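Read the structure below first, then the notes.
Omission of a single protein chain aside, the complex is shown with its protein chains in their original locations.
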Amino acid sequence: MPLPEELKKQKKEWEETIVRKVISRYPERKPEFVTGSDKPVERLYLPESFSVEEYLEKQGFPGRYPYTRGVQPTMYRGRPWTMRQYAGFGTAEESNQRYRFLLEQGQTGLSVAFDLPTQIGYDSDDPQAEGEVGKVGVAVDTLRDMEVLFDDIPLDKISTSMTINAPAAILLTMYIAVAEKKGIGKDKLRGTIQNDILKEYIARGTYIFPPAPSMRLITDVFAYCTREVPQWNTISISGYHIREAGSDAPQEVAFTLANGIEYVRAALKAGLSVDDFAGRLSFFFNAHNDLLEEVAKFRAARRIWARIMKERFNATEPKSMMLRFHTQTGGSTLTAQQPDNNIVRVAIQALAAVLGGTQSLHTNSREEALALPAEESVRLALRTQQVLAYESGVTSTVDPLAGSYYVEALTDRIEVEVWQYIDRIEALGGMVPSILKGYVQKEIQEVAFRTQKDIEKGKRVVVGINKFQMEEKRPANLLRVDPAIRQVQTDKLSQVKRSRNSSRVQNSLSALRQGAKQDDVNLLPLILEAVREYATLGEICRVLRDEFGEHKETIVL
Amino acid sequence: MPSKKTRILIAKPGLDGHDRGAKFIARALRDEGYEVIYTGIRQSPEAIVQTAIQEDVDFVGLSLLSGAHNELFPRVVDLLKENGAEDIKVIGGGIIPEEDIPLLKEKGVQAVFGPGTSTEQIVEFLEHESGR
Partner (left out) sequence: MNLVDDIRRGDVRAIARAISLIEDFEPEAELLADSLFPHTGRALILGVTGSPGTGKSTLVDRLITLERRSGHKVAVIAIDPSSPFSGGAILGDRLRMQEHATDPGVFIRSMASRGFLGGVAAATGDVLKVLDAAGYDTIFIETIGVGQTEIKIVELSDIVLLVLMPGTGDEIQAMKAGVMEIGDIFIINKKDMPGADKLRMEVEYVLSFKNPGEDTVINPIVMTSATNGEGIGLLREAIAAHRSEIARSGKLEQKRRFRLERELMGVLSRKIHRLMDVRIEVSKQLPDWADTLYRRKACPYALINKQIQNFLKEGRGDRTN
């Protein structure tokens, strides 16, 4: 709605008198001000004509379509967001220790980081795994590692998020098998697997198979969990990595929701009906430095997704239309120089996520640009969330920034831009063709390149890098992963291979191979069988690699 | 006559898929007049070295953020030597703890450019090493 005439007049009068007077003596610092995403910001925002109808259509009430103001009516008045710190490194034993530490410190959910060989379906003794074992996350080769990872952790009382994509089905079945051994039924299990292969092709790079068989695995997970693991979030459709790859805020939302559309379509094509699985789709976003733009971004995302689910896919269940999301503060915004500054950055970003209505949150640690975090740093990151939750007062009301003239204007503008991208992607035939053509990657790269150049030119300030620099000693006592871990894992693997029943393993792998050849077989039960017999992750992926092939990178430079 | 160009291979060894930095540097160096051969993610040290030799590059720039640098960077240096190409200079970038740099240099990595490095700093180094 436009500005009321009277306000327009007043604004003009204000600009021509006192603004002009002040500017002639004290010009503004820059000719133009922009958001973190390089979009223009006005000097002042004013109320637009208010209409109840428009309010209800665009904002409404929390817990009600279009969910702009939040997916629950009471939000943090009911319960703060889940504090879920991403963790994992080295061996299952070491990671298990870190998980128990975090739970003791008040963390309310687990988030597992796996190493690169695990994420790409290689065992620790594979030549491809050289140098990589246990470095960016925990090494999991067999069910045995998984058992150790969750030793003494009550899987029926906590929820676990696993950042795993291409082999997500395998890690999920391992989790199920561990729970089985603890006497916990599948129906009690709560958690999430990231399971978002499209963003791997776009921004993260830990894909294995080509798009079509990957989508099949994903829809197999949807179908299996709908029946067997009803409380499980089957996918975490991610924008975090897209933003980290250098996109701006509207692109982060647009490409994530476009991926979401693709997954919904795939599930429908596989014969599922929308309200059966859509309620268990979840999302994962980034939180960067421009506080208000980020809040607007989250609100716009909720509104757009609700509309997509209702109008495009005819969902009727409210849960199917609710965009529930996890947030991680932006790793790429943190600096190696003056790492304590990062604590401040993370606090602002966490605030953005909370004001944006996130369901769960990971806050980065101060030395993120240097190494995996030490215990004290992770604890401080957790405390940041706790201070926000219990001291800042922003949790006392729902969607506090609503009605801010600026935030609403930003929310509306981001929505327009997101729709433009979504329409363009539809015109290209959907997300898969757009990715294979390199359209998405190219869009991201342009912004990434410009941003970096702006930093080098000093146009975009990064404190400690291009302004307020200082001489400093690099921090000591950074966490290091013992390189001996590869040998440790290799030995463990040999042990497992010796004590398992080889013929049962081979049989389960053959059954899996047969199943993989047929499009209409759900692979989850077959994978679960193999996993129970202590088939290794590498062995299972080898079978799938044979049957599905491997994806080759689409380079766009 | 076209002038002699400096050729540099930008490669990502190991399994790390974060290529934002590598892609940026490739493009930035192109804009500074370099010929950049970019081979994408998941390159084995063997493939990197064969590529470097076939392309007769002056430099190999390795980008790695997964912590596997102590194993993979020296491997590339060694393979270059084994193949009679030790005159090709290896530089590294990414997430590399400062305390690892002396050892990497000892093993033959000419320079390591950590987070916050500017294009200018890298170009300065390359110009210096090329003897310009």
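Details
Read from first to last, the chains carry the letters A and B; within each, the first residue is number 1.
In this section, contacts are C-beta pairs under 8 Å (C-beta built on N, C-alpha and C of every residue); 3 or more make two chains touch, one makes a residue touch a chain.
If you're wondering where the values come from, they're calculated on a predicted model, not measured in any experiment.
The chain that is not drawn here is touched, among residues B:L15, B:V36 or B:I91, by B:V36. Touching the omitted chain from subunit B are residues 1-5, 26-27, 29-40, 43-44, 46-47, 50-51, 53-56, 83-85. Although one chain is hidden here, its contacts on subunit A can still be listed: residues 437, 552-553, 555, 557.
Rule of thumb we're sticking to: only the chains that are shown with their structure count from here on.
Inter-chain centre distance (subunit A to subunit B, centres taken as mean C-alpha positions): 31 Å. Put simply, subunit A touches subunit B in their complex at residues 116-117, 119-120, 122, 128-132, 135-136, 200, 204-206, 244-246, 332, 335-337, 369-371, 445, 448-449, 452-453, 456, 465, 474, 478, 480-481, 483, 553, 555, 557.
The part of subunit B that touches subunit A in the complex is made up of residues 14-20, 23-24, 26-28, 38, 40-42, 44, 66-72, 75, 95, 97-99, 114-116, 118-120.
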